[in-house]
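Complex shown without one protein chain; remaining protein chains in place.
Now for chain A:
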Amino acid sequence: MNDALSTVLLAVFAGAIRVSTPFLFVSLGECLTEKSGRINLGLEGILVFGAMTGYAISYHSGSPWIGVLAAGVAGSLFGAFHGWVCKLPRVNDVAIGIAMMLFGTGLAFFFGKPYIQPTAPRLPALELGFWSDVPQVREALKINPLFFAGLAVAIVLWWAFRNTRWGLIVRMTGDSSATARAMGYSVDWVRFLATTVGGFLAGVGGAFLSLYYPGSWTEGLSSGQGLMAVALVIFARWNPLACFAAAVLFGGAGAIGPALQSVGISQGYHFFNAAPYILTLLIMILSISPKRSLRGAPAELSLMK
């Protein structure tokens, strides 16, 4: 029994890291975009397109890292397109985001058909469990390098929001575009760049899906991670470090089902698999009250108006 418990805990730990990585990248991208005062719901589409691009380029080039880079570039092109369209007068960023989500997914399916069969080189894992003799521990400590990259991005974003000129400009644009304009900054340009960089991060998150876990390109690859990341950013109150914690929490919730199955508990498997969605719903209900506005929300966000 004790054995089973430690197996489950190890599996949840490993799963949390594995499942959280795409959440982490998408939510950091969304966090940056929303801090600048714009919301990009198209990240789900970018995620799927990034997964397809990453897989295809890894297959053709033979290097998964070039695939990750290509996925990021593809994501930033989508982000830039969103940013550019939203610069036009009377354009609603939420509507454009939904259109981008459908467009990105559809385009990925269209170009991705030939890549469902072949096998592309996958990202290597870092063997951090070399010190242990227990195979379960060694297995659980096989950690993907993108997880650490995401953690680094979270820390850098958190630091940059308070300690760099760019960070202050992004926060200013998101909170009071009138002030930003009065200081002579172009609000559209700042948001364009933030959306582009946000798209890059979401694209990298997509590459993780196809190149590490689950590790192949299929059309059902993303199960709404891109959209759940939006909820996650609200839960994290637009703080990159909290985004990291929230992503790990969501990842852990997503890992419960498979972990229980690994010790033979398959009762309620589908229920446990739905844990992240239930968690999203609960978090949205608990953290939002009709009586008060969200603290920490960028005031320019169209969601908040």
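Simple rule for what comes next: a residue touches a chain if its C-beta (ideal position, glycine included) is under 8 Å from a C-beta of that chain, and two chains touch if they have at least 3 such contacts; residues count from 1.
Quick note on the criterion: contacts and distances are computed from a predicted model.
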From "Lipid II isoglutaminyl synthase (glutamine-hydrolyzing) subunit GatD", "ABC transporter ATP-binding protein", "Acyl carrier protein" or "Quinol oxidase subunit 3", the hidden chain's UniProt protein name: "ABC transporter ATP-binding protein"
Residue in contact with the excluded chain [from A:A120, A:I169 or A:L193]: A:I169
Omitted-chain contact residue, chosen from A:G42, A:P276 or A:P298: A:P298
Residue touching the undisplayed chain, where the options are A:G184, A:G220 or A:G264: A:G184
On chain A, residues whose C-beta touches the chain left out of the figure: 162-166, 168-169, 171-172, 175-176, 178-179, 182-184, 289, 291-293, 295-296, 298-299
